[in-house]
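Can you read through this structure? Questions will come right after.
Every protein chain except one is present and positioned as in the full complex.
Our next item is chain A:
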């Protein structure tokens, strides 16, 4: 045994045991609820949470929820124990445990939630923890890519599901699951189809149904205990759980049947073919997980007692053997330094416990008697006879997928142990520490014992689950090893025979599938192209909009103003030119000319000083306007400010180079004319109506009598609207402060 395997190696201490104990305690608690749930009771707990959204922290445990809860906590024990040894001395083991525990609790929350929005909350939490765990080997670009891909695909599905959940809430007036299930279902509702599509989009992405399957094999970048727990036994079944949970409300339509049957069958068959293609044992297992998810989906497409009984049974069967096999592949990796199926062989003697557990699990996976896997498969085949439509298609898909499972089981769990090695192994094979094989071995033994005594599974899990889905425990079929010679048994025989044949031919078949696979369209390969395209689009858009040129920003801003004002102007015909306006007298005309001259100077000159002077002309002209309208004090203020600005800016400008003369496009002139016209037309329209003099009258009246000031403008400034003046004083002070800071800062920065 290596030093790393001794139980007191530095690093992890006993912290890794706490999650094991927690999982065990949860498992025991769920187990203790078994009898109550089996008796048809649903346990509920609800605490108000967001009452104005009608949301409660509501949890319910019925047969389906309990089946999942037992699976999550039970597999959790084995996985957490394994991880404690597998990741011994890992630098970030603490974080690993935190993520794993967070995941387990989120997953439990997901299956126990009695409200769709609450379910979604946990759903997303599993997505986040999955993201962090897939990226656990964060130094590697491959891990990071896989983590992002999983997050993106399941995240997209999650959002679809959220929309679906909201629509369910709109359709039924509540997002409570128990209320939904107690109702008449949604199949007749006008929103049924959008709801179904959105919910299935969530379920199919999470449970990796074709064509959203590609993230799952990549998720194998995570440490193997993570793959065993999240990406095989539990999290990827969240989508299946969702479909099962909503089965009573959404199933029974043609769309439901065809969507689930086709997606499930295609996923199952395609995945089992691709499983055979893999030489990495872990990848092979990842594809068999896809096969299982496809099969579960296929079974959920139907509403017959057989199909749903098979669903419940296969759910447990798969969790038991698949979690075990993943952990055992980790042991092989740990013991030999490789997971390459073409190299591995002859490990039976060096790794006896691993070999035993692998053998039992593989037999269950292959669906041989007396394992629980056999019963699951028999039920599937029995269901084929009762399938509502197209039994041939369903049957053929199942037989093919299951036969391939037989072959893959042999490749994964028979060949590495009992056939001669295909080449030199990187390390001398040695057995893993006890904690790494004990869990899988218990799971494997369970698969055997439960196969021989299926009544336990029947009463604890299968019948209550069928009750949850079909709302009638009597629909549950009996789990038994021997059901007589019937179609199911014959199909089983065919499956095993075909499976063995495929195993014998698996090397040439593997090469053939690999060639086809590489030549065909690959979603994973297109993932990078998709991201590149997205970035390309984003970059193009940003280059066009945010191009760094102030002039273009200004043009777009003014164009927006023009369009925004012109549109309602045209719609409502706001363009009356007031006839009551007096013609301007010569003083007014002169001032207008002066302003125009100032503006012309600003536009045409290439000297900054001249431009500033031009602006000064405009400012002074405005002061003249104040003077002829009888407000000399305002005019004085304006003149003062104007002079100061011109002097200050001119001083600053002395440091800058001349402007390079540039030709301004005619569109600028058009834009300026357009904005000017629109604003002027608006002004005319405003002037066309008599002005409301309430405020003016009040000021004229109150200035002297109440505010004790003769100059109305001054009274307005310092009394009626003193807060404005205060604000403006602050503006001037801050402007001075900023100017000083800017000049000093630039000088200091230049040094």
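Everything that follows uses one rule, which is that a residue touches a chain if its C-beta (ideal position, glycine included) is under 8 Å from a C-beta of that chain, and two chains touch if they have at least 3 such contacts; residues count from 1.
Methods note: contacts and distances are computed from a predicted model.
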Record lookup, UniProt, unshown chain, options "NADH-quinone oxidoreductase subunit C", "Na+/H+ antiporter subunit D", "Recombination protein RecR" or "Cytochrome c biogenesis protein" -> protein name "Na+/H+ antiporter subunit D"
Missing-chain contact among A:485, A:519, A:571 or A:666 belongs to A:571
The one of A:26, A:79, A:133 or A:167 in touch with the missing chain is A:167
Missing-chain contact among A:546, A:629 or A:711 belongs to A:546
Where chain A meets the chain that is not shown, the residues are 49-53, 91-92, 95, 117, 120-121, 124-125, 128, 131, 135, 138-139, 141, 144, 147-148, 151-152, 155-156, 159-160, 162-163, 166-167, 169-170, 534-535, 537-539, 541-542, 545-546, 548, 550, 553-554, 556-558, 560-561, 564-565, 567-569, 571-574, 679, 682-683, 685-687, 689, 691-696, 698-699, 702, 719-724, 727-728, 730-731, 734-735, 737-738, 740-742, 744-746, 748-749
